[in-house]
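Structure first, then comments.
Every protein chain but one is kept in place in this view of the complex.
Here is chain A:
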Amino acid sequence: MSSRDRILGRIRRAVADGAPDPAVPRDYFQVHGTRTPAQTADLLAANLAEYRAKVHRVDEDGLAPLLMRLLAARGAQTVLVPPALPPYWLSAADPTRIHDRAVSTAGELDRVDSVVTGCALAIAETGTIVLDGGPEQGRRRITLVPDHHICVVRVPGQVVDSVPQALRRLDPTRPLTWISGPSATSDIELDRVEGVHGPRTLEVVLLTGPAE
């Protein structure tokens, strides 16, 4: 008998006592509180900042100059660019653009200073941005290996209030990366230290303005 059959057989015998089969109560909240879109954006900004992400707010016109300033302040010489990042985002920036390609090795990515991406959505109640590998975000590894990640969130279009709302908008077949603040550890005396293996600096740009 295969282990598969053995395990399945054991399970069937184990629950043959007719254990109760509870219905799942779904009366928990779909969202905690009521907010205007502006209040939701404020909550997102506050929760991101509490977990040590640097938050910037800008409109369409100000985006390219802001990204230029952030990269310059960092001294970034090279910046990773996902395949479909809108070209105007980096139109004012000086650093050399490195395009995300399947052949680039982890070692090559490690030598890049910064990465700029969009996101799939952001969750206000938890201060989370979610990436799904879409064309404005690129592969999972490009937001992981470089030490500096700038993520642009369109407000209000890409912002949801809560975790349940977020799951309804995400496609589970895509690789999903949920990011709440920069890399952190609490393993030494439970003191929180930001920055271990993932990017030690996370900057989130809340982009307001007319939809494209």
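In this text, contacts are C-beta pairs under 8 Å (C-beta built on N, C-alpha and C of every residue); 3 or more make two chains touch, one makes a residue touch a chain; residues count from 1.
In this section, contacts and distances are computed from a predicted model.
For the chain that is left out, the UniProt protein name among "SWIM zinc finger family protein", "ABC-2 type transport system permease protein", "Gluconate 2-dehydrogenase subunit 3" or "Lactate utilization protein B" is "Lactate utilization protein B". Listed by residue number, the positions of chain A touching the unshown chain are 2-4, 6-15, 17, 19-29, 32, 47, 51, 102-103, 106-107, 110, 123, 125-128, 133, 139-141, 144, 163-164, 167-168, 172-191, 193, 195-199.
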